[in-house]
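Left out: one protein chain. Kept in place: all the others.
Now for chain A:
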Amino acid sequence: MASVRQAEQGSLRAPGFRWWHGIIIGLLLSYVPGSLLVAGVLLLPLVALKLVDPNADGQRIMIVLFYVGAAMVHPLHEAWAANGDWETCIAQITQPVTLALDWLAAGAAWLVAEASAIGGRLWNADVARRERKSIEKRIAYLQEEWMSSDEDAPAS
């Protein structure tokens, strides 16, 4: 059910969504419904991100995808090892540690992206300030050297 909603939402947001995507998801649903359920549940933070921040671009989604992917490795491995056993899959997605890790991974992705952007901005600002200072110093020197007249000319 979750996957259907995801597919609907995907079709809503992704213009590149094609009919064969549906076929693949359908095939996966019929053969490994457990694994798909795990993947679907663990990808929920992405959906939440899209809802919270409609401006998030592909790059941001990609970052979050990598972090969430890192958290998904273990549950998917478990599901895979259990040959997509429904019970195991349910057990995986109901493990609070796994879910917490998943949500934390999304948050960490968000945090790292924003923090590094802010850091870069601060660093840039510092560079710009230093540059401006040196330019102003140079202008002052040039004006002093070439534009000033001798107000201190000796009177006699």
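Basically, a residue touches a chain if its C-beta (ideal position, glycine included) is under 8 Å from a C-beta of that chain, and two chains touch if they have at least 3 such contacts; residues count from 1.
As a convention for this text, contacts and distances are computed from a predicted model.
*Asks:* Assuming one chain is omitted from the figure, identify its UniProt name from "Protein kinase domain-containing protein", "Ferredoxin", "ABC-type dipeptide transporter" or "NADH-quinone oxidoreductase subunit L".
*Replies:* Options "Protein kinase domain-containing protein", "Ferredoxin", "ABC-type dipeptide transporter" or "NADH-quinone oxidoreductase subunit L" considered; the missing chain's recorded name is "Protein kinase domain-containing protein".
*Asks:* May I ask which residue of A:23, A:48 or A:62 touches the chain that does not appear here?
*Replies:* Answering carefully, the residue with contact to the hidden chain is A:62.
*Asks:* Using the document's contact rule, name the residues of chain A that touch the chain not shown here.
*Replies:* Residues of chain A in contact with the hidden chain: 59-60, 62-67, 69-71, 73-74, 77, 105, 109, 112-121, 123-125, 128, 132, 135-136, 138-139, 142-150, 153-156.
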